[in-house]
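Incomplete set of chains, arranged as in the complex.
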């Protein structure tokens, strides 16, 4: 039990000291996960919205597939990306393995299905409401997509946060493609895994506390932004 | 685009027959008013004619042409329950206008909103408007499209008397400018004021189509007579 | 897992990954009816888990840490079980010329001179500690180049090997893990045989005075068996690709 008290003390000390190693790791975590969320949103939002509004044969198969891909294990994603980017792999020449770029790619693959699946559901329900009007107006598919995504933006924010949560908390994939190399690809989760394997559970927990604080900060900032947005725009 | 001809039109959902073997012709001139008891199929018929749903049997021809996206873009529809985007009143207008032309159309929007008495509410969230205000916004939005055919599904149901006068004036002006209006209402007095011909539906069937005077003076079906008298017929 | 006929063995990934337990344990279980549940984690974590009483027996390869474990009263007594050795593997092109190196310190000096990529476990594991002591005797502090040519992966042996192969770096590994490792690519052993590369495994019973629920009977039976001639012979008999992975040396203490 003393581990708990100890780890809060450690977390506090690390944070107030602004430990430069820690700052580096936190920075990389944020950079990698936020980039992955951004890229995933760029892919997953339109994809999910398209699935939510289009009606075509085989649509439900597609939906099942995207939903199932939410269950893609990080380790498997990591392996796939590893095989692709390794020197023996087809994209080895890009020399991306063990770089933040590789980690962004892996996390993007991991969370795009989550964003797409949740977006699909949200957009589908909004589209039920708007569909007749859009059809009557003759809005182009791209126009519908844009309008649905825009009008659902507050719900999609929660989706984005779910994606961010998964990305920032993820360890399996970034460990394999990033290698947890100190000063190069070490992020919060891989650092936690390392301290755990060293048996330094208190430090590991302390890092966990900091990671949670980080997630909290990101979420709170987003909600604040949303709050002001709602005040100036409309529910 | 007219005349509009339907042949043996049918529409079924889960075994329920909502439109049953309906054949009729709507001519280019005059305001056509669709009447009939609740659940008769008026809204379903409008949605079929406008091309929002595919009939399960029969055909619809606009001047001989099957309905398609291009024909639909020359029409507009005011839904019985207005479908408003989760945006401001102005943004709703803007969205509709942008589907037809690029560029800033602020003046046009202001003029239209002024016309329906919503100018002061332009920045309100559209879905917070009162029932009548929502219907007026839907009207402004439909007029903005300058359609050749306008389907109006009980557009005056929640309007105050003055707005009702306005909308009837609008319908008359549209008719004069050559726009075909298909209008649904339960207000017999209103129908008498604006209708040139009447389409009377009952349980998904066309019971009567005749010019307004004939319909109101001597309806041929007993159902239409009962309907006009306020007797329960469904 | 509170069953009388089963124990939890806190051990390292290298022993589990080598397949040794799959070879040893069925025989032990058949003989005694005792199931051995292996938890394979980093050496540090294994010891920590044992300190917390989450295991009955500890089998790792970090002698000083094990001795401290016993001295602190968490373990009853530590016994040598077996050994193998550490090796350095690398690309066949051997950019730092390790194959010409006479000793481990010489080899590491060449790596540092050439700024050749080197993947370190960086996880305070037995292997990592050994590597650090070798750097020390070479008079080099590689961590000043951390993130440059010196890559601390902060992960297990397998992961570190995967990483080394992936980026074309040298790395130090125990022989058992290397032999059983499947993702070798074209990697070869570039350094072996120095006495400094000796790797000793030890076994300890978790102290029932600290943790009363420790299954002493079954745990001790396992220790006795593995230290017995029979157990030792079995260890010696384990081979992969015709190579012996572990060399029993019980009784040397």
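As written, the chains take the letters A, B and C, and residue 1 is the first residue of each chain.
Quick note on the criterion: contacts are C-beta pairs under 8 Å (C-beta built on N, C-alpha and C of every residue); 3 or more make two chains touch, one makes a residue touch a chain.
The shown structure was predicted, so the numbers you read here are calculated from the model rather than taken from an experiment.
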item: Assembly formula (labels as shown, counts from the whole structure file); value: A x2, B x2, C x1
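Keep this in mind: only the chains that are shown with their structure count from here on.
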item: Chain nearest the overall Cα centroid; value: A
item: Whole-Å gap between the CA centroids of chain A and chain B; value: 47
item: CA centroid of chain B to CA centroid of chain C, Å; value: 81
item: Where chain C touches two or more other chains, by residue; value: none
item: Chain B: positions in contact with at least two other chains; value: none
item: Footprint of chain B on chain A - complex, ascending; value: 129-130, 132-133, 135-139, 143, 147, 151, 233-235
item: Residues on chain B engaged by chain A in the complex (per definition of touch); value: 47, 50-52, 69, 72-73, 75-77, 79, 83, 85-88, 95-96, 99, 125-128, 145
item: Complex contact set, residues of chain A against chain C; value: 82, 86-88, 97-98, 175-176, 179-184, 186, 190-191, 193-194, 196-201
